[in-house]
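What you see is the complex with one protein chain gone and the rest in place.
== chain A ==
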Amino acid sequence: MSAGLRTTGGVAHAPSRGIRTVILGVVGLVFAVPIVAMLEFTLRRGLDGGHDISRWVTLLQSGFAGQYRPVLVALGNSVALAIGTVVIVLLLLVPTMILVHLRFPRLRRTMEITCILPISIPAVVLVVGLAPVYAVVAGVFGSGVWTLAFAYGITVLPYAYRAIQSSLDAVDARTLSEAARTLGAGWGAVLLRVLLPVLRRGILAGAFISVAVVLGEFTIASLLNRVNLQTALVVVSKNDPYTAVILSLLALGFAFLLLLSIGRLGAARTRSPRRRSPSKGLS
């Protein structure tokens, strides 16, 4: 207690251990309470009270066959959509932002407003606009679920933009790219060998949040009559609220593992050459 009070006086310092524990505890509680409540709900034994794991056992023994099969398919759809959305962010948003930052700094405000705009448009309104567009999209690309990634590419714009822009602001991208160019790099090499590695954190964060948004998306998919994880869970919950909650818990765990592995992948890919270089240097 006294340790906590002492350091809160120093504004510039990181919070002390005690304060940190309290903050993490409160935030953790906010997240944990609903999840624990969900878990408790799935373990309830009818109206007579008491708990058992019979519903979990039934679901897992069935191996997602039969009536829960659509949930598995929907999960596959959502993962595909998440990948598609991240690809759109990486291939369209990242190069555009770098281009605007380095070559057309006057367009930055316009770019920012355009990218932040989707957050102020309710999904329902977005769908009204998207419906006729998707009539055309379906004509060109077919009506596969993956085409939803185009819409999701727009809905994740504000989040991905902020994440990438903050890492772009943190480095002197202009000088770094000019330095690379004077050393003989063309634009491709500047992008791949300098800017992408330097902006790795921001791009990863943008990808994270895009995946999280897509896995949790319901409105657009539902209104455009596509099946994704959330719409499938709603269908299940209408028949069997207990199983729907179990599936939600599993989906949460899956999303957690997915984000964790993306983080590991992104970190490992760029860290391995660093780790190797000192040993090479010694030999």
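The rule is simple: a residue touches a chain if its C-beta (ideal position, glycine included) is under 8 Å from a C-beta of that chain, and two chains touch if they have at least 3 such contacts; residues count from 1.
Operating definition for what follows: contacts and distances are computed from a predicted model.
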(request) Name the absent chain as its UniProt record does, using one of the following: "ABC-type quaternary amine transporter", "Spermidine/putrescine import ATP-binding protein PotA", "Probable septum site-determining protein MinC" or "Carbamoyltransferase". (result) "ABC-type quaternary amine transporter"
(request) Sort through A:189, A:213, A:235 or A:258 and give me the one touching the missing partner chain. (result) A:189
(request) Using the definition of touch stated at the top, determine which of A:123, A:160 or A:198 touches the missing chain. (result) A:198
(message) Take the complete complex as the reference. Which residues in chain A touch the chain that isn't displayed?
(response) 171-172, 175-176, 178-186, 189, 193-194, 197-198, 200, 270, 274, 277-278, 280-281
